[in-house]
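Can you keep this structure in mind? I'll have questions shortly.
With one protein chain held back, the other chains of the complex are shown just where they sit.
What follows is chain A.
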Amino acid sequence: MSSVVTTELRRQTGVVVEQVVRRFGDRVVLDDLDLSIADEELVILLGPSGCGKSTLLRLLAGLDRPDGGRVEVPARRAIVFQADRLLPWQRVLRNVTLGLHGPDADQRARDVLAEVGLSGREKAWPKELSGGEAQRVSLARALVSEPELVLLDEPFAALDAITRLRMHDLVRALRSKHHAAMLLVTHDVDEAIALADRVVVMGNGRIGSSHEVSLSAADRESSVAREELRARLLEDLGLAGQH
């Protein structure tokens, strides 16, 4: 495992992944994968289970190193995991300020908690939160450091359908306030259409296809264009005709 980390001046885009290879033993999970994400772009990474989505995300987060190729990401980045991963022994506020320093840390955390609709819950213990609330705290924890890149690893997969829709609204609202590039990993086609600027479909260790989504909010709910996009995405996933 080569572990060369260099800090470079930014090029024009948020994320640049060039011909990245990642192997686990004999299994090649990422095979010459290329991907770039522009500043403030929200890219949805779609793919079936076990296709290497999370592996790619861990490479971008710096939690893992590639076996070949090159990964360039902003130094200021945050990650939202599938499970909330809150520290059970810290109250909500201290969970959000985990990586923050400075005298205004608490105030900044309060502000972000208010943005995710949790003002007044600063003193709660994680065990007192519902699944949706806990995931909103972990979203606040990611956003509080004003990152240039936010990586979300199936963040809403464990939530119920209604809470998930609320979280989509929340993500849209937060995007207008926080100017960060986002990569959201999911296997939910409807979630992809609801949120994405661009949907990329992964298969065989590479980015198979890429779809720009420039629909209005209403058209994302229901429109002919939406259904066409949905059909194309399902086709790319190899599920055509089954839905």
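The rule is short, and it goes like this: contacts are C-beta pairs under 8 Å (C-beta built on N, C-alpha and C of every residue); 3 or more make two chains touch, one makes a residue touch a chain; residues count from 1.
The working rule: contacts and distances are computed from a predicted model.
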item: Absent chain [UniProt protein name; select from "Sarcosine oxidase subunit delta", "Aliphatic sulfonates transporter permease", "Cytochrome c assembly protein" or "Aspartyl/glutamyl-tRNA(Asn/Gln) amidotransferase subunit B"]; value: "Aliphatic sulfonates transporter permease"
item: Listed residues A:Gly14, A:Pro66, A:Pro126 or A:Gly205, member touching the removed chain; value: A:Pro126
item: Option from A:Val17, A:Ala78, A:Leu183 or A:Leu229 whose C-beta touches the chain left out; value: A:Ala78
item: Listed residues A:Arg23, A:Arg94 or A:Arg198, member touching the removed chain; value: A:Arg94
item: Residue in contact with the excluded chain [from A:Val17, A:Leu35, A:Ala61 or A:Met167]; value: A:Ala61
item: Footprint left on chain A by the chain that the document does not show; value: 61-63, 77-79, 81, 83, 85, 87-90, 94, 98-99, 125-127, 141-142, 145
